[in-house]
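Here the structure comes first, spelled out in structure tokens, and everything after it is commentary.
Removed: one protein chain of the complex. Kept in place: all other protein chains.
Take a look at chain A:
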Amino acid sequence: MVQTISHGSGNKIDRTDPALKPRLRRRGVFEYVAWVVCGLIGAGVLVSVSTNPNFKWDVVAKYFTYETIINGLMLTIFLTVASMFLGTLLGLGLAIMRSSRIKPVALTAGVYITLFRGTPVLVQLIFWFNIAALYPNLTIGIPFTNISTAVDVNAVMGPITAALIGLSLNQAAYMAEIIRGGFSAVGKGQIEAADSLGMSGATKMRKVIIPQAMPSIIPATGNQFIGMFKETSLVSVLGVAELLQSAQLIYARTYETIPLLIVASLWYLVMTLLLSYPQSLLEKRYSRATSSLPRKAKKIVLTEPEGVAR
């Protein structure tokens, strides 16, 4: 960096060429204060957590891979995947209904979305668990005939079924809004172009609207997935032995409440971090700035001369 620059007179002065000098960021007083304060807080928390014997880290370690906990984790994963899958399918249907030109269809979807987004999931879960109070017997039959079977709703609506139905139906309402948002991001001109070629509604949806809506739907769906993973802890109120409930069952017996809650929290944290990575990849891939080109097209370099009309 240091260069010798000779001046006309012949004096030689050692100094850095101004063009090569680095430009330094300004650090205010606040920045130094922030380092010190945050560092102190961090150290305080760390010391407290590691020295307080009530955390019982040995108990945490013991139960971290305990069979009941792992089974609970598996059930949590199952509930997440299953309710996201069902919720997305139903949500797609609702989104298509919501954008329908036929008023009653759009209105039905609208009412559904309002109801399920406007009430707490916890309430919905308890509601589905107790649905038998409203409809004790479900009769499945062919109209105008005597062929029918009665089903005892109480027997069918076990805790896991109620959990799955509650989470899926709730998720569907959110997914419907995400998917509809994606649809409306597709330009009006695209739909007109498809119309002018004489495409049918279904073809238009499949080949024009959905492929172009994906870039805005996929990252949001990833977020929902992570959210759903944590949301499943709510179904513990129904007595479903998912991750949180498994932890609760153990500490109800051993009174080691805090260590077991830490075990559950650590698993939620680990899974969320594991899911965050693919989520951030998805977000990058579908980020607005680069989505104008389909993925496979990005390798092609524009070097050839332009074609000229005859």
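Everything below uses one rule, namely that a residue touches a chain if its C-beta (ideal position, glycine included) is under 8 Å from a C-beta of that chain, and two chains touch if they have at least 3 such contacts; residues count from 1.
Basically, contacts and distances are computed from a predicted model.
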| item | value |
| --- | --- |
| The complex's invisible chain, by UniProt name, from "Aldehyde dehydrogenase (NAD+)", "ABC-type polar-amino-acid transporter", "3-isopropylmalate dehydratase large subunit" or "Recombination protein RecR" | "ABC-type polar-amino-acid transporter" |
| Selected from A:109, A:125 or A:208 as touching the chain missing from the view | A:208 |
| Listed residues A:104, A:118 or A:198, member touching the removed chain | A:198 |
| Residues of chain A in contact with the chain not shown | 187, 189-190, 192-201, 203, 207-208, 211-212, 292-294, 297, 300, 302, 304, 306-310 |
